[in-house]
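Working notes, structure below.
A protein chain is absent from this complex, but the other protein chains hold their places.
This part shows subunit A:
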Amino acid sequence: DAALATVGGASSSAGGDGGTPKPSVAVSAVAPAGAAPVPAAAPDAGAPHDRQTLLAVLQFLRQSNLREAEEALRREARLLEEAVAGSGAPGEADGAGGEAASVLLSRVTASVPGPAAPDPPGTGPSGPAAVSGSATGPAAPGKVGSVAVEDQPDVSAVLSAYNQQGDPTMYEEYYSGLKHFIECSLDCHRAELSQLFYPLFVHMYLELVYNQHENEAKSFFEKFHGDQECYYQDDLRVLSSLTKKEHMKGNETMLDFRTSKFVLRISRDSYQLLKRHLQEKQNNQIWNIVQEHLYIDIFDGMPRSKQQIDAMVGSLAGEAKREANKSKVFFGLLKEPEIEVPLDDEDEEGENEEGKPKKKKPRKDSIGSKSKKQDPNAPPQNRIPLPELKDSDKLDKIMNMKETTKRVRLGPDCLPSICFYTFLNAYQGLTAVDVTDDSSLIAGGFADSTVRVWSVTPKKLRSVKQAADLSLIDKESDDVLERIMDEKTASELKILYGHSGPVYGASFSPDRNYLLSSSEDGTVRLWSLQTFTCLVGYKGHNYPVWDTQFSPYGYYFVSGGHDRVARLWATDHYQPLRIFAGHLADVNCTRFHPNSNYVATGSADRTVRLWDVLNGNCVRIFTGHKGPIHSLTFSPNGRFLATGATDGRVLLWDIGHGLMVGELKGHTDTVCSLRFSRDGEILASGSMDNTVRLWDAVKAFEDLETDDFTTATGHINLPENSQELLLGTYMTKSTPVVHLHFTRRNLVLAAGAYSPQ
């Protein structure tokens, strides 16, 4: 345990070193090249490997004249050595004890914001020290062998594992031998063992390339790439262009393969079969790869069927380990604060009462009482400190409740109406859209770096008067809020200038006072919707920021970008509070859980991860998508997650059990937007194929098999036909559906830019 703790420390200081005054230019030049965490060493190989990497790091630090950091690391390293000497292997035992582990991890992750604060190294595309710390998370604490930041000269250390080589001419034979064996094995094993093909293929190819057997590598690729599953095509394309050892240094995809073990889930029987075969054949080459680069998650019981496997595989690094999804997630909703709903004739009075800074009243109203009792799955109310409700928020909540009473009950027989907002003449390209919760404002982010805010109600957008004018206003008057607004500025549209690149994400704050936008220029900007000016530019991601979203309670927000991390921010901190690192490729979309305690991220590595905001841990890894994930949404009750990817499929997940529970097929292109209706009966999905589709969410979640076996093994049987869940398909006129929104009364608002062919 102590070993782990110190590693955490070491990593933090290693990460921190970049923060010492070093020109950021230099850092960014270095970072993309090769800053990558050293792979988690296998538990048994831990100690010597650690030392090797540590030495490499020290060497690098010396080269870079980072004396302080070097000193610090040295101190830590000595500690580490002692610790290793002292406790050795027991530290890695899986059953390290939940408590201890979580204590340690809290230390690991608590230290994350530290190094990230002064920043740059944390923005390297392959993620800083925190990567494997939180990536493997509490799920597999024992596996965290060592963490270090590597640099270009030492990339060879990363690749060194490829050094041991067999006869390059034999590779094809090895592979086809294994192929023959697997194809001839029993049906029940064949599907499971077939999973080996892809990772083996990749690693054998990389080994050939690394050892500079170009021609062999080429012919190996030519011969066998056709056998791989079609969903690996994108990665294969990257691989195919990689033909030289020199190329391997900077190639991120390649590093992903190297630094993270490909995870396979195989039943014990199948595994034994494979092992026996490899031993019989003395096929050391393959055995070595299996040992070093693959993580085989063995389970007892029936081998899985081809379908079951196909549903779960597809991500860049194989399936999620089973332990990764075992930790508890508080997916319930927080208790709503009790606000008394004034009767209509008391409207005025209610407002006045709330005008004073008064605590909630004990009186209850029938409308709000639904959510009064504590959900057993909900996190403690103050698990995450949330901002206090302001008076205006309370008013809004009251409005919301009133609207709720007028809400349409949706169902297969009562489909919602869809109102489509078309952005016309958006030749520059519409890249992001958001709608306020009360559906009064629409924001569009454009590729020409502008953010435009429209009012879709008759109420025009007005900004606050200049300071000089404001001082003239009688502050005591009743309509002071009205008086501070400048009538002259009233217009339907306000344009916000400030970004210097396409705006890929936009999000309104729940109180409609702020707007966030994230852009290619690497910043997230906070705009005031009172003055229509930029208040803060949050710099941290250095690379394009693909998405950002406000917490449902305001104050916090999350952003994710090309640097492969998602960051949690608070509006009043210019540095991130948490860095969620672990994805192996760009973080394409980020969403807050309705209870604000979790953040879900969808990535180009074809996984969805759920992060705990409290401690920064990754608590769920969902695999099964076959393409980069571009949309995410939580069900209103917080139990389910729906994700959409470029492959046109929408997958449904049960957060509590960590299982895939549904697959919705129908779209023929990237699913850009997903949204549940306010009561969760309908899931709407919008896509680049110019359609909006409505799905029966109730039915999709209805007959969940959540028996113990399924939960324990994670083997799911998806219903064959998702067509019967499809309630409607609505074509637009060459308008990709970029955003979907359910109004409080369950009317669907969809938005997209008309793109003439």
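Things worth noting here:
Here is the rule we go by: contacts are C-beta pairs under 8 Å (C-beta built on N, C-alpha and C of every residue); 3 or more make two chains touch, one makes a residue touch a chain; residues count from 1.
As a working rule, contacts and distances are computed from a predicted model.
When the unshown chain is looked up in UniProt, the name that turns up among "Transcription initiation factor TFIID subunit 6", "Septin", "AP-2 complex subunit alpha" or "Serine/threonine-protein phosphatase 2A 55 kDa regulatory subunit B" is "Transcription initiation factor TFIID subunit 6".
Among A:Lys626, A:His657, A:Arg678 or A:His741, only A:Lys626 touches the chain that is left out of the view.
Residue in contact with the omitted chain (choice from A:Gly301, A:Pro380 or A:Gly429): A:Gly429. From the options A:Phe330, A:Tyr421 or A:Tyr598, the residue with contact to the chain not on display is A:Tyr421. By the touch definition given at the top, subunit A reaches the unshown chain through residues 28-29, 32, 218, 221, 225-226, 228-231, 233, 236-238, 240-244, 246-247, 251, 307, 310-311, 314, 413-431, 442, 444, 446-447, 452, 454, 456, 501-502, 504, 520, 543-544, 546, 562, 586, 588, 604, 626, 628, 630, 646, 665-666, 669-670, 672, 688, 692-694, 723, 726-734, 736, 738, 748, 750, 753-756.
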